[in-house]
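All protein chains of the complex are present and in place, except for one that has been dropped.
As written, the chains take the letters A, B, C and D, and residue 1 is the first residue of each chain.
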Amino acid sequence: MKCYYGRIMAVKGVSLSVNPEEIVCLIGANGSGKTTLLSAVCGLLPDWTGEMEFFEQSLKGMEPPAVVRSGISLVPEGRLIFPPLSVLDNLKLGAYTMYKKKAADTVKKDLEYVTGLFPVLKERFDQPAGTLSGGEQQMLAIARALMARPKLLLLDEPSMGLAPMIVERIMEVLEVLRKRGITIVLVEQNALAALEVADRGYVFETGSVVLQGSADELLADKDVKRAYLGKDYGDFYDAV
Amino acid sequence: MQEILQYLFSGITNGAIYAVIAVGFSMLYSSTELINFAHGEFVMLGALSMVTLAAGFGWPLVPAFVLTVAAVGMAGLLFERLAIRPVRQPDHIVLIIITVGASIFLRGLGMLIWGKDAYSMQPFSDHPPIDVAGAKLLAQSIWILVIVMALTAGLHLFYRRTLTGKAMSACAVSKKAAWIVGIPTKWMVLLAFALATAMGAVAGAIIAPVTMSSYDMGTVLGLKGFCAAMLGGLGSLWGAILGGFLLGILEALGVGFVSSGLKDATAFVLLLLVLYVRPQGIIGSAEVKRF
Amino acid sequence: MNATAKTMTDNAALLEIKGVDKKFGGVNALRDIGFCLNQGSITGLIGPNGAGKTTLFNLITGVFPADRGEIRFKGRPVNRCRVHELVRLGIARTFQNVELFENMTVLENILVGLHTRTKCGMLESMLRFPRTIREEKKAMTRATELLEFVGLQKYMHQRSSDLPFGWQRLLELARALAAEPGLLLLDEPAAGLNMSETRELGELIKQIKDQGITILLVEHDMSLTMSISEKIVVLDQGKKIAEGPPRTVQSDETVMAAYLGKAKK
Amino acid sequence: MILSAKWRTVLTAAAVAVFMVFSQVCLAEASGDNYKIGGIFSVTGPASFLGDPEKKSMNLAIEEINEAGGVDGRKLEAVIYDTEGDPSKTVTSVGKLINKDRVTAIIGPSRTPTTLAAIPRVQRAELPFISCAAGNKIVEPIKPWVFKTAQSDIQAVASIYKHIKQKGIKKVGIITVANAFGESGKEQLQEQASDFGIAVVRSESFGADDTDMTAQLTKIRQEDPGAIICWGTNPGPAVVAKNIKQLDIKTPLYMSHGVASPKFIELAGKAAEDILLPTGKILVADLLGEDDPQKQVLSNYIEAYESRYNETVSGFGGYAYDAVYLLASAMKGTGGDKEKIRENLENISNHPGISGVFNFSKTDHNGLDPSAFVMVRIKNGDWKLVE
Partner (left out) sequence: MGDRSQKIIYAVFVLAVILLGWGIDNAYYLQMLIFIGINTLLALSLNMLMGYAGQISLGHAAFYGIGAYVTAILTATYQVPPLLSLPAAVCMAMFVAWIVGIPTLRLSGYYLGMGTLGFGMIVHIVFREWSSVTGGASGFVGIPPLTAGPLTFDSERHYFFLVWTVVLLAIIMCRRIIDSRVGRALRAIHDGEKAAAAVGVDTKKLKLQVFVLSAGMAALAGFLYAHLIYFISPGTFGFVTSIRIVTMVVIGGMASIWGSLFGASLLTLLPEWLHAFSEFEMVVYGLILMTVMIFLPRGLTRGLLDIYERYRKNNDR
């Protein structure tokens, strides 16, 4: 079993693949095309060419509801929770496709499971989601995505704007999830934190993959730093 | 004192009607960011269907009411499918003109079906007016209030308790976020249309006994409802209810203490003041949107 | 590190930022930011996502006022100035996502850029006085010059939205230059450009600097930022964490940590 | 590129504009040997309850006259346009009638504002013009070419006040609709009150589309008037009647002739009981004595209208019916000469019509006196003559 992402024009012909039950992280500076790629996978962007397959099923022309039903959930950048709704309602909406599959019983179990992962959420069930702190909101966003029982979980910048402690906690949860058999694609700017949990990584620069390899290899590679902080001062024009 | 009470009764009755119409506007706006200028015409369809079924065909009230609301809701559904969804460039001004076109079309249709005359029908119950400290409260007013309250409570429960209701509010909060979690937003929009127009039909059906219904009654009611929705805050259920009652009561007091000729002016001056001071409406908190 | 900034102040500061705070609904977007931009220099403003670069940008360009602190341009406080007043004073900007007037031609875009440098009001345009015509001619010449500078003179009469993205960037740059700014703020000018386009842009920015225009650059493309900036200011989570010449900043521990995250093990 | 795109825009627009204009020109018809009579009524729009029966009555009258051999052997031909109650539309329609259809005379419009908008044009075109609207401004001051057949508010108000005075009531409250009809009624009510020794203690208004008038009525009730007079056209007054019953106000309620149609009783239902109003004799035609000069005309009209259109006769169609007959009799022997028709119209006397017996003169272009009205009371859902 393998899932492939084919060539995508918007991000200049990227090809990559993710194996089941692994954590793959996509790192790179802002605007390097990581988020665009995730949006395309989820069906948010209709304009892409190339091929994308998930468990040998093409994702071409699928709209987000269908993508979610097929087992891919996205934790979007900026979380996109529903602030006026309660935490519980947010979670229940995450299970919208499950309810529609007439699997209301499993929803209850899932609810217990995700609140087991993030006990904070249980304490705040009835609060409007907008009143949560940033870290709690991020947890809620992940929990909400899990409610749809994804086989593949896509996370876009889960560490953005969060304290290191919370980032650590979230990364721990990702490892737990992987053990439960969920495949994870992690888009991160915080490369070190991401590479620590990931099995493999791809480094993006201006819309294409410039490096790929196992997490350990990448951690050791100096070029990773280059992708973020640029070549040394002066090298640039010398190269011209 | 007795007069003030009487003004209040009058205001509350009208206000309740404005409120239901405003809820229709608000509901549609929160799901689609569209102002339906044909909404008043759906009120007209509701009123005239109710009169026809109840007074014309002599149906009992309940089935007549249910059929009216369901039929107009269906009309709203058709409206979305035929006139709103095919729009190639869903620019706000374009959508406004389409709904204006729809309002003219529906008015014309109403005239073809029911002719140019006005119709009236019996109140829901034949109870004499109730005397409260010398002021008279109509039985129909109580009916209207009860129905409006039941409806509000129902909507509140729908939004709070049912998955579909929650999904609709989620759509209203952020269409993208709703889409990501797998909520079929297009269906939600369709549902919003059906519900909003059904709301209009309810308004029409409950006022049919207190006033005269004719094919051209919709424009003014639509405008007042729009006004009320704006007053309370576009996109908020409670804002619409509050705006409706506020508008109705202030109009009645305006008649009582200012001048009956300036009654409508009272409403619009109030509206302008609210817009200038607090453009998001009394309850609304949504950011002021632009075209 | 903050000390290094002071030592660099050779020329007069064109823009001074002192102790600026900005809150959004309880969240501190910026906390106690302060630095100077020297006349005729290129300064890079960098930092990870959500560091507050855009907020700072918006404060300098007058989109909203600072909660606390002071911003001085040419020695004059500009905290409360509205956007268009700042342009008149000489602060011009470009946008991250390129905000061109899409329904207008390339030439017209530049002519709008000349807005602050021309005067004719509505009545004058209606009656078309000789002065109006003269002014229009002058504006036209100037616009053509600017288009030549960025190399778009051939496409004057095309709709701006029909240009390829890279050229749209150049057009926006030319439009900002039309306002004859003393300070030019560039918000991610290289985003969406390919390598060679980025190089050309770098050259262009240097040329602009050589005309005596001070530049503040927010850019993720580090190759570009590091190679043309004389000074780099680094923000993280609303705070300034470093300031200095590129080489120093590149090897700064705090900066590394902010970008790459802290190593756990 | 740009230049040519612009050119095409202009050319398209120009071509379409020219096409639109000329397609109209080509449609212009040649006039035959018939006398063309123009009709402009608000067949749709808020005053359609007036315009619709007027249009039908005009057609009816013309058919009748043609069946009887026409005028001097020449047939009449009706050209009718809809004003929608809108002054600008009226002006274009009048222009169309005068210049395109080249009619001999014009009948209508149904409402006072539209009539006032039409007057300057017909005056200039020197065309006999018989309005079907109630407003007194139409014939006051006298304009040579302008006549009207509808009873004026003056006579209606006079009839009501006469009745109130007989009952010994001194104070009245009035509630009028906020449009031209209501306003003109209000003016007359306030002007004539002192002539009858009556005081108007409270004057309120309501919007034509209002759904509830209890607030206004509450305000009137505070003044404790001896009678309430409501001046409006359907459906507003029906709401007023209902509200008065609901507020349990026992004061006698008078209505204007604007609601003199069975539709009002249908709308107001039980609330219509005991309401008093002045009306042309048409509503009570069968109650009139055989000696009444209008009896014959009325029963003929009612029978013809009801069998032709299969609906109950309304109180308003008669205005147009009268206008056609008045015009036809004035046209006799003129050969279509407009000045002669005008003179003949001014000399008509003792012409029994639907709305009354017409006696036109140089100083009276309405030709009706208060006897055109009878007071009726609504009893058991029907009209009863009040002595």
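One rule holds for everything that comes next: a residue touches a chain if its C-beta (ideal position, glycine included) is under 8 Å from a C-beta of that chain, and two chains touch if they have at least 3 such contacts.
Since this is a predicted model, take the numbers as computed values, not measurements.
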Quiz item: The chain left out here touches which displayed chains?
Solution: B, C, D
Quiz item: For the chain left off this view, which of C:69, C:113 or C:246 is in contact with it?
Solution: C:113
Self-check item: Hidden-chain contact residue, picked from the options D:137, D:162 or D:377
Solution: D:137
Quiz prompt | Contact with the hidden chain (one of B:5, B:55 or B:109) | solution = B:109
Quiz item: Which one, D:64, D:82 or D:204, makes contact with the chain that was left out?
Solution: D:82
Quiz prompt | Listed residues C:176, C:205 or C:218, member touching the removed chain | solution = C:176
Quiz item: What is the set of chain D residues that contact the non-displayed chain in the whole complex?
Solution: 2-3, 5-10, 12-14, 16-18, 20-21, 24-25, 28, 44, 81-82, 85-89, 91-92, 95-96, 98-100, 112-113, 116-117, 119-120, 124, 135, 137, 178-180, 182-184
Quiz item: Given the full complex, what residues of chain C touch the hidden partner chain?
Solution: 61, 63, 82-84, 87-88, 92-93, 95, 99-104, 108, 111-116, 118-122, 125-126, 128, 132, 135-136, 139, 157, 175-176, 178-179
Quiz item: If the missing chain were put back, which residues of chain B would it touch?
Solution: 29, 35, 37, 83, 86-89, 91-94, 96-98, 100-109, 111-112, 219, 223, 226-227, 230, 234, 259, 261-262, 264-265, 268-269, 271-272, 275-276, 279, 288-291
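Just so we're on the same page, only the chains that are shown with their structure count from here on.
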Quiz item: So which chain ends up closest to the centre of the protein, judged by Cα positions averaged per chain?
Solution: B
Exercise. Using mean Cα positions as chain centres, tell me which chain lies farthest from chain D.
Key: A
Quiz prompt | Distance from chain D to chain A - Cα centre to Cα centre, in angstrom | solution = 75
Quiz item: Taking each chain's centre as the mean position of its Cα atoms, how many Å separate chain A from chain C?
Solution: 33
Exercise. Could you put a whole-Å number on the gap between the CA centroids of chain B and chain C?
Key: 49
Quiz prompt | Multi-chain contact residues (two or more partners), chain A | solution = none
Self-check item: chain A contact footprint on chain B (complex, rising order)
Solution: 163, 166-167, 169-170, 173-174, 176-184
Quiz item: So in the complex, which bits of chain A are touching chain B?
Solution: 42, 44, 63-65, 67-69, 73-74, 76, 80-85, 89, 92-94, 96-97, 99, 144-145, 148
Quiz item: Which of the residues in chain B come into contact with chain D in the complex?
Solution: 3, 6-7, 9-11, 13-14, 17, 111, 116-120, 122, 129, 136, 138, 207, 210-212, 214, 216-217, 219-221, 251-252, 255-256, 260-261, 263-264
